[in-house]
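Accompanying notes for the structure given below.
Note that this complex is displayed minus one protein chain, with the remaining chains in position.
Each chain carries a letter (A and B) given by its place in the written order, and its residues are counted from 1.
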Amino acid sequence: MDLAEVARRLELQDLYTGYAACLDSDALERWPEFFIDDCVYRITSAENYEAGLPLGLIYATSKNMLRDRVSALRQANIYEPQRYRHLVGGVQIEKEERDALDTTANFLVVRTMQDGAMTLFAAGRYIDRVVRTEAGWKFARKIVVLDSRRIDTLLAIPL
Amino acid sequence: MDLAEVARRLELQDLYTGYAACLDSDALERWPEFFIDDCVYRITSAENYEAGLPLGLIYATSKNMLRDRVSALRQANIYEPQRYRHLVGGVQIEKEERDALDTTANFLVVRTMQDGAMTLFAAGRYIDRVVRTEAGWKFARKIVVLDSRRIDTLLAIPL
Partner (left out) sequence: MDLAEVARRLELQDLYTGYAACLDSDALERWPEFFIDDCVYRITSAENYEAGLPLGLIYATSKNMLRDRVSALRQANIYEPQRYRHLVGGVQIEKEERDALDTTANFLVVRTMQDGAMTLFAAGRYIDRVVRTEAGWKFARKIVVLDSRRIDTLLAIPL
């Protein structure tokens, strides 16, 4: 492992860390900036993913669609009393090409309600493709594969 | 810290990440491959561990015993509806010898049932010994020390 590879791995860690911090701090307007323009973003269940079913709970095919989603969320939720906390671990490079990588990671999201009650909100796996751009690493594709197929509250925020 | 030490630390991260990914993806047939032939694998409670009690919930002294265990699990559980998600953090090198290291790490496992209910399944500490082999780092010893002493469902899967 040479220094360039070490640096790349730490940069990928930074990408995932920054992504989680953006969501946790409710800075949703910055969220689309983690993606390239013609990205794919999808939230689906492990059950559907393994069955090869397309689409999912959320399916977006451009950064503009992500921006629209944030606008819709902001209009729907004047005030968001709950807080989310992401723990992301186990970032792995599954496959690499020149300046493009297939990566995976585990995530766990804990939600804290206004009254203080904490619940496990979501757990699962990111199945991603990242590319190196002039502005650093960005997601070209992010598939959020949820362990749970319960979806009732999952439309609230990006994951 | 020189580049060799940096690389070693990232390799250890990879070992733990790969181990967790193997279990989470239910690829149990690959699980024994994370160990050397004459390994020790043990699951015990913190209470028993601190009292110096030997054995535990699971106690295996070779890779073959791990393989047998996977076979038994596969025969017992035709269909496993639940999913597990490991978060592993805080990998530490506690002691080092030439190509053998005592390492520890924290883990948390979240279980998602088929109906979508998520629970904290297990939390605790790995107390391990890893050795460098021609096929990369492997576990020579892995002691899974559970914070909880409740054991009813813990026999389901390796941790």
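Operating definition for what follows: a residue touches a chain if its C-beta (ideal position, glycine included) is under 8 Å from a C-beta of that chain, and two chains touch if they have at least 3 such contacts.
The model shown is predicted, which means the values in this text are computed figures rather than measured ones.
Asker: Pick from A:42, A:86, A:125 or A:141: which residue touches the chain that isn't shown?
Answerer: Of the listed residues, the one touching the omitted chain is A:86.
Asker: What residue numbers in chain B mark contact with the hidden partner chain?
Answerer: Within chain B, the residues that touch the unshown chain are 1-3, 6, 9, 46, 87, 89-92, 104, 106, 108, 120, 123-125, 147-150.
Asker: In the full complex, which bits of chain A touch the chain not displayed? Write them out.
Answerer: These residues touch the chain not displayed: 3, 6-7, 10-11, 14, 16-18, 20-21, 24, 83, 85-89, 108, 110, 112, 115-120.
By our rule, only the chains that are shown with their structure count from here on.
Asker: Can you work out the whole-Å distance between the CA centroids of chain A and chain B?
Answerer: 27
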